[in-house]
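What follows is a structure written as structure tokens; I'll ask about it next.
What you see is the complex with one protein chain gone and the rest in place.
For chain A:
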Amino acid sequence: MSTYTPPVKDASFVLDQLVGLDQLCETLQLDEVNTELATVIIEEAGKLASDVLAPLNRVGDEKGATVADGQVQETAGFADAYQQFVENGWATLTGPEAFGGQNLPNVIGTAVNELWHSSNMSFALCPMLSQGAVEALIAHGSDELKAQYLPPLISGEWTGTMNLTEPNAGSDLAAVAAKATPAGDHYKINGQKIFITWGDHQMTSNIVHLVLARLPDAPAGVKGISLFIVPKYLLDDQGQPAELNDVSCISLEHKMGIHGSPTCVMSFGDNDGAIGYLVGEENKGLSYMFTMMNHARQAVGLQGLSISERAYQQALEYSQERTQGSRKDGSKIAIIEHPDVRRMLMAMKAGNEAMRALAYRAAADIDHAHQGDPAAHARVDLYTPIVKGWMTELAQELTSLNIQVLGGMGFIEETGAAQHYRDARILPIYEGTTGIQAFDLIGRKTVYDKGAALKALHADINDTLTQLSASYSPQLALLQSKLKTALTHATAAGEWILENSASTPHTLGNVSFDNLMMMGYLTGGWLLAQSALLASQLTTQDNPYGDAFLQGKIATACFYAEYFLPRVSQHADTVLTGLSSTFALTTEQMQGA
């Protein structure tokens, strides 16, 4: 079984150096919060993650949740772990103080969430979904709904779910068909929802479902969808869970991964209608979903980092124990000494550090954006599809490399390497597929603002190039040269997109994926180059990291520049072709006609 060690030092480096957490906390007027406190928080959260949650990861994979009589029984041991998670206050981390939260910045929440997802992604999905429900209520709920539901959701005493998808409404939520009928001070909800993560379980005394449904007189399409709160147990006069609502889980999906996370088919209103309460105004449900989208999508992107980090730790450990081949003196060679194994390990390490840099920076920009910083807002919008799309796609490659390092032992289920790979496969699918992210990036985030946010990012990368040019270090010179080539190609591709966006109806769609991956590799390379710059400056000062770590940051950035940055040019080349042959064949021709 693979163990998990929280990457406290790199997390602390990224928060302190790359995010500038101390400065951010001053801007947010959080006097007592700084990198030192964040590091303690990560260390302490890491103990629960590695001691309690990580050992349950395999258990959840082997013995997933079961359902009987509309009620889901979660994996044995999860309820106790959840109780500890709640008692230690981890659910409250970023919640507002007024409702019992600790009011810590989103970026610290992101750094801690990385640990939960690394140690046990199936488990961590539960609090992640609760956080989504909390955000929806904070942004759009009435004072009454907030007072009733926020404190137990923020403490973790209850959990939350998001009920969006239906059999005929997946990526296209305009097709939502669940019905809501006004009934006095509440509504009756009828309909079926599928793919509902942690839709039911026995870990808490109540579950708060957020449900998208249509009112009888609602306009067709996206403008006719409303958002409702439907508690599993209706609240009594004291606000305590009492009578069971007309909600049940009618079945669980059999999935290739995340077995510990119950994926429910939820039925609302089988008898006389589930009682629900309107969140915000009628017919605005879908726009409310969009306000939470940046956060939710970044949360899934982060899972791509988390699971790749876990996979890397396993590959690193195995490659030091496993020997193949002997030296002339007869001593055995650990496979970590073989160049191709080393390449795979370095690809994982470099990829993870790039993802961590991007995930934390993007999360910190959400904090800046909440302060009303318009540049940060535009940057968050640009980063979000990259975080979600690129990081979850890269996770496919990196978790696969773990299996490759372990060889036959990786293909065998007992080592757990296969679980990470299987678990990772959902990431480019849920919360908006890679295709959706790619189109969001190229359309709404690039063409729509005429490339303004994109050009601002290019300008920032240029600033880093200038700083790198001022150095005499051969390593930084290498970074400068590789990053410059990448930026040149990406800029050309970006300009081509802006010029040709309307040339054919398919142009943007054809090249959207390559544009997404190009932007991912470029942004990751840029942030690692910045890390290398900061690390090289720190080596001449008194610092808490030590030379070995700082040299490691620089060398890892160099590996990334040599190994991953050329992919920017490759994807840019594809963009420049317009992939005009994508639709060259008729469907019949594709069938071999």
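Keep in mind that, in the parts below, a residue touches a chain if its C-beta (ideal position, glycine included) is under 8 Å from a C-beta of that chain, and two chains touch if they have at least 3 such contacts; residues count from 1.
FYI, contacts and distances are computed from a predicted model.
Engineer: One chain of this complex is missing from the view, so tell me which of "Electron transfer flavoprotein subunit beta", "Septum site-determining protein MinD", "Dihydroorotase" or "Acetolactate synthase" is its UniProt name.
Structural biologist: "Electron transfer flavoprotein subunit beta"
Engineer: Give the residue, chosen from A:D22, A:E44 or A:E317, that touches the chain omitted from the document.
Structural biologist: The one listed residue touching the chain not shown is A:E44.
Engineer: In the whole complex, not just what's shown, which of A:A220, A:A470, A:A502 or A:A548 touches the removed chain?
Structural biologist: In the full complex, the listed residue that touches the missing chain is A:A548.
Engineer: Pick out which of A:G89, A:P182, A:P219 or A:G325 touches the chain that's been left out of the picture.
Structural biologist: Among A:G89, A:P182, A:P219 or A:G325, only A:G89 touches the chain that is not shown.
Engineer: Residue-wise, where is chain A in contact with the chain that is not depicted?
Structural biologist: Missing-chain contacts on chain A: residues 5, 32, 37, 40-41, 44-45, 47-48, 51-52, 84, 87-90, 92-93, 102, 545-546, 548-549.
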